[in-house]
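Here the complex is missing a single protein chain, while all its other protein chains stay put.
On to subunit A.
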Amino acid sequence: MRLFVSEGAPGCLPVLAAAGRARGRAELLISTVGPEDCVVPFLTRPKVPVLQLDSGNYLFSTSAICRYFFLLSGWEQDDLTNQWLEWEATELQETESLADIVLWGALYPLLQDPAYLPEELSALHSWFQTLSTQEPCQRAAETVLKQQGVLALRPYLQKQPQPSPAEGRAVTNEPEEEELATLSEEEIAMAVTAWEKGLESLPPLRPQQNPVLPVTGERNVLITSALPYVNNVPHLGNIIGCVLSADVFARYSRLRQWNTLYLCGTDEYGTATETKAMEEGLTPQEICDKYHIIHADIYRWFNISFDTFGRTTTAQQTKITQDIFQRLLTRGFVLQDTVEQLRCEHCARFLADRFVEGVCPFCGYEEARGDQCDKCGKLINAVELKKPQCKVCRSCPVVQSTHHLFLDLPKLEKRLEEWLGRTLPGSDWTPNARFITRSWLRDGLKPRCITRDLKWGTPVPLEGFEDKVFYVWFDATIGYLSITANYTDQWERWWKNPEQVDLYQFMAKDNVPFHGIVFPCSALGAEDNYTLVSHLIATEYLNYEDGKFSKSRGVGVFGDMAQDTGIPADIWRFYLLYIRPEGQDSAFSWTDLLLKNNSELLNNLGNFINRAGMFVSKFFGGYVPEMVLNPDDQRLLAHVTLELQHYHQLLEKVRIRDALRSILTISRHGNQYIQVNEPWKRIKGSEADRQRAGTVTGLAVNIAALLSVMLQPYMPTVSATIQAQLQLPPPACSILLTNFLCTLPAGHQIGTVSPLFQKLENDQIESLRQRFGGGQLEETFDLKAKTSPKPTVIETVTTAGPQQIQALMDEVTKQVCSLSPVGDWTS
């Protein structure tokens, strides 16, 4: 075995001395290393001394190494030794018995200078001297300290991480788990002053405008969420990626009294809609009408606060799109080209790749699809297929040349670069959006086709293109403008007003190219002073349990299903925002939803707010008591203020997930504060105790009031409920300042307090579903997944009945728990 020691490391003293014990029992090699060397492969920080055993194991604890040497020599472990060693390890940080040796080493730096010890401790002194004169100890001291005395220990010690203060220090208002910033006296004083000003600090509420229009001199915030494609029910991933994220920001923006317009709508043109129409035997317009309502209803249920939720199939859309197109055309940014495509005469239309099937020109496979052969995997152009067939009618299509229009992106590249150069620095574009935009530019922009041979779309106002429409991704982004135009005829004050408008656009990352490149190019080319995106907010993907949401395979929770579970919209909102996929993909998990609801909402947030209100009701007859703040209370005020400001900083930068945690942190501070001060006990005590109980209760209920406002962007219904329970004055409900004010002064009467959240149980989910009559299910639940050996249990949940949900949850729990004892965990 090999012992690694280092000059100047104090732990080396005892181990070298103890090594003498093992002499003759085992071969010991000694190596000297530097104090920074990481000898132990699994430890992050360097540690010395280290004993590498023949088995390959490492002993990195000084006393464990010494113990080992003693054990080798036949020594038996005993309680007293254990006690001394534990004491040395925990209290001293850093006998010829094992205990003697280790302690000797630990105390050496202090005791080796005889002048250091006071006279009374002569017993200690003589013990030390006895040991020091022993040969192994002398040699150890020499090896480690090398004549320099204890100064040799200094460099090593300086590099060690600071030991944390003892855990069991006097209990204060500060919770122990969090690292709290140290507060300056000024910060505390400022917080107290702001608190005392109370309600009078609130500015007058801005009158509600309708329609909302930009106002000169104010901050005008225009918020769009990517238009959901109409002919599918949105799933949770779509919702968190776009409308819900934008909603949080929109609500926050209004709380800050910024002039805010939040718009969205359904994107209705395109191939998919036409196809769906054919499937359902309806016209495209009828399909859009039907599904638009479904979307609107779902978002209403989720409490999305759009100022307007429109559609892209309007006259305004045609007008604005054609106008932009004309301007691009006259300025020379439109190219024409001929493309060869397959056309089915029978269906009288050009076929998109997915509608053609034929024989692969490479391998002869007979069911090769129009873009790729499933058998040999080679990419092909539909026109290259042998014996092509239209998938719909099976007749043989012909190759036809067809003209199309292209947006000359390369010609607009320079303007785009200039604009990006002005916009990106200092903005809140998310990192993924910046990255994707940069990659497209780095690869070099190419002309993009903006027309299609379809009937359902915005008509192209150009001779020779009467039977073509604009490609949906050209005009979809123009949809925001037309939706606004349908909301107010003064839409240009938002959309042609870059000086006064801050445009925030929310989307999932796959939409970034269209919002960051294609539309800005169109707008810049049209040269009509269009408002361009100031902050592009893109999320990553939300996965569903262990797979992906899939509209086509029916996997995952969809908008209307969320309603059927009986779990309130605000809980869904909370959970989705908690797992919002910001820096990377995240996953929806039923178990996690239960856990977060029960731990964060019920035990943390709900518990605090409820307790605070209950104390006011029970102990003070429903009236907020007098508050006399002591220094601890003032420090709490300052901490809450700091966290509140943190919340603002985060939400201003659209860091929605992190800001939510600020709310939970304040709530945790609140719980700790109540826990420590025990108002329920003090209320029964002396006059001074009762006053203390009053202060604590009053301060707590004011924190609850603050939380209700901070919570509004995330959980609007819960927020309103809290505000009603506490009877928070209306101005305080709609404005959030950067300071923590006393909004519920002494004497304020609150309303009836009741619990805000319900605990979620497995069977509860089941009974709620039954109560809401979610029984009329057409699709059968595919149980194939359950029999497969892989853990893909949740794979095919479509509209599963309550039994199936219960079975699923049991299955998940079972799989997690059924581990065989020896490392078989990853099977």
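One rule holds for everything that comes next: contacts are C-beta pairs under 8 Å (C-beta built on N, C-alpha and C of every residue); 3 or more make two chains touch, one makes a residue touch a chain; residues count from 1.
In this text, contacts and distances are computed from a predicted model.
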- Message: According to UniProt, what is the chain that's been left out of this complex called? Choose from "Histidine-containing phosphotransfer protein", "SRPRA protein", "Eukaryotic translation elongation factor 1 epsilon-1" or "28S ribosomal protein S14, mitochondrial".
- Response: "Eukaryotic translation elongation factor 1 epsilon-1"
- Message: Using the document's definition of touch, tell me which of A:L71, A:I294 or A:L650 contacts the absent chain.
- Response: A:L71
- Given A:T182, A:S401 or A:Q584, the residue that touches the chain left out of view is A:Q584
- Query: In the complete complex, which positions of subunit A touch the hidden chain?
  - Reply: 41-45, 53, 55, 57, 59-61, 63-65, 67-68, 71-72, 77, 79, 82-83, 85-87, 89-90, 93, 163-164, 166-169, 176-177, 179, 543, 545-546, 584-587, 589, 591-592, 595, 791, 813, 815-817, 819, 821-823, 825
